[in-house]
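A single protein chain has been omitted; all remaining protein chains appear in their positions.
Right after this comes chain A.
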Amino acid sequence: MTEAILLTIKLAGLTTLILLLIGSPLAWWLAHNRTWYKEIVNAMVALPLVLPPTVLGFYLLLAMSPQNAFGAFIKEHFDITLPFTFEGLVIGSVIYSLPFVVQPIRNAFEAIGRAPMEVAATLRASPLDRFLTVALPLARPGFLSGAVLGFAHTVGEFGVVLMIGGNLPGETKVLSIAIYDHVESLEWTEAHILSGGMLVSSFVLIFLMILIEKRWGRLN
């Protein structure tokens, strides 16, 4: 049981970290770019919102297979087989939770507008400098929402994990799978403990987020 909890936290934490790193520049690009293909990228980012997780999992499984180009490339260069491994789950989760992180950050960047960045430019701040010292601090609420949503959504994913991860204890058996397993085996007590724990910790997480946002709102 502890194994599944720790694995889930590790997966969700790592996924959130990766998403914040790649999501920030992507959100910035989406907020400020005016090229025609921006909306295509936008739609691709948003796709996991509407796509059935099993469909996403199915295509990810195919792509990751060493018989296909992407899977073969990873196998050759990193010596990792992605399907049914933790690494594969991380990749799947990053794609699956991408819109939940990118969209709040993008909205926050758009809400800042161009003015503070122009002010910073007239105060001699280079583009990277003003991104780091003006855009990031001002978009803080967006980062908080993005991180919380990304983390929670990764914790809760089921379909994608089942498709590409299976059910290997300590490797791919995350909380949601464990709960499903317990219910299938009529182990109600264990299912209750895990589900109840999820319920309480999810509430605490969201509540903390609301409190922090309120505090920042007062500061700004």
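In this text, a residue touches a chain if its C-beta (ideal position, glycine included) is under 8 Å from a C-beta of that chain, and two chains touch if they have at least 3 such contacts; residues count from 1.
In the analysis below, contacts and distances are computed from a predicted model.
From the set "Methanogenic corrinoid protein MtbC1", "Carbon monoxide dehydrogenase large chain", "Molybdate transport system ATP-binding protein" or "Thiazole synthase", the protein name that UniProt assigns to the chain left out of the figure is "Molybdate transport system ATP-binding protein".
Across A:Ala121, A:Val183 or A:Met209, the residue that sits in touch with the chain not pictured is A:Ala121.
From the set A:Pro25, A:Pro137, A:Gly170 or A:Gly196, the residue in touch with the chain omitted from the display is A:Pro137, counting the whole complex. The set of chain A residues touching the chain not shown comprises 115-116, 118-127, 129-130, 133-134, 137-138, 140, 219-220.
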